[in-house]
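Just one protein chain is left out here, and the rest sit where they should.
Which chain is which? They are A and B, in the order written, and residues in each are numbered from 1.
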Amino acid sequence: MSDAAPLKQPNWFSRLAHPGEFLRWSKPMLWPLGIATAMLFAIGLYMALFVSPGTSDNVGPTLRILYMHVPNAWLSQMVYAVMAVAALGTLIWRHPLADVANKAAAPLGAAFTALALYTGALWGRPTWGTFWEWDGRMTSTLVLLLIYLGIIALWRAFDDQLRAGRIVAVVTLVGAINIPIIKFSVDWWQTLHQGSSVLVSGGPRMAPEILATLLVMVVAFTLLFAMLQIVSIRTEIFRRRADAMSRQAAAGGRTA
Amino acid sequence: MIDFGPHAGFIIWTYLGVAILLAALIGYVAWDSRRVQDKLKALEARGVRRRSDRTATGG
Partner (left out) sequence: MNALLSIISRDVRLAFRAGGEAFTLVLFFVMIAAVTPFAIGPDKVLLARIAPGLVWIAALLSMLLGLDRMFRADSEDGSLQLFRHAAVPLELVVAAKLIAHWLVTALPLIVATPILAVLLGLDPATWWATVLSLAAGTPALVAFGGIGAAVTVGLPRGGVLAAVLLVPLAIPVIIFGVGSIAGQTAGSAVLLLCALSLVTCAFSPFAAALALRAGED
């Protein structure tokens, strides 16, 4: 096998892109990432339970719940942003890992969104008196969860995952464009029906211990997502390899 | 003891619920990864090779 010109060295982008390359550079990241995540959670939990005051002016005695609610609410949005960027990668640049990233992130995003709703409900019960209130933010989060679940259902409906990739990308982007519209309409609807206004995070009057704790928890959760996302992408790459090999074995018998 | 305030139950249930679901999430991701690795090992043990492996060695 001779080439007219020597092969180009892969640039940084294709090293990022190629599944084999990704597997290579992601593996040594996993343990440090996991340890960092665990440490940050430990610090954050300690701060949330012992360092932070039990109550604040804005929020009241349910403050500690916020340390669990805010990171999940943040992640519910951020993971969708990751999926939307991945969708652009699939449609515009045909990045080979983009649809894998979207597929891996979807159940993670759904889980964080569900947790945001759960922690929000537990925050709501002592605050409003009911577990659920049709206020703007909770309702928008519920709709976001439905969108995540729809995307997961869509992934599972396709036999051919490669064909599914571009279609799910279209749906993800349509969802991304509509999420601001949905938020706007839900806020409009909620003020129409004079729902209660929710004050979740206070303004600049938040004490530094509270802000610091929130920051640590948000970073801890984000690192957790990063770790789970990388593992899920690796698993999906391996799964596609295994499926290809199975099909090969079924088609042609054993290969040398 | 930590000052949980008047709504201690809700706070505890928050942390408990989040811990349980995150543990389930991590467990699922880990289990899924293990399952795929086992499948790959089984295929390789049977002698199935990836096409790219073949062309690299076979030329």
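A few notes on this one:
We take it that contacts are C-beta pairs under 8 Å (C-beta built on N, C-alpha and C of every residue); 3 or more make two chains touch, one makes a residue touch a chain.
All of these numbers come straight from a predicted model, not from anything done at the bench.
Taking the full assembly into account, the omitted chain touches A. When the omitted chain is restored, the residue from A:R24, A:R163 or A:R247 that touches it is A:R163.
Between the chain not shown and the residues A:L33, A:A86, A:M138 or A:V186, the one that touches is A:V186.
Residues 91, 143, 146-147, 149-150, 153-154, 157-158, 163, 166-167, 169-171, 173-175, 177-178, 181-182, 184-186, 188-189, 192 of subunit A touch the missing chain (whole complex, contact as defined above).
As a working rule, only the chains that are shown with their structure count from here on.
Mean C-alpha positions place subunit A and subunit B at a centre distance of 15 Å. Across the complex, subunit B is touched by residues 1, 45, 49-50, 54-55, 61-62, 64-65, 68-69, 72, 108, 111, 114-115, 118-119, 122-123, 125-126, 224, 228, 231-232, 234-235, 238-239, 241-242, 244-246, 248-249, 254-256 of subunit A.
Of all the residues in subunit B, the ones that touch subunit A in their complex are 2-7, 10-11, 13-15, 17-18, 21-22, 25-26, 29-30, 32-33, 36-37, 39-40, 43, 46-51, 54, 58-59.
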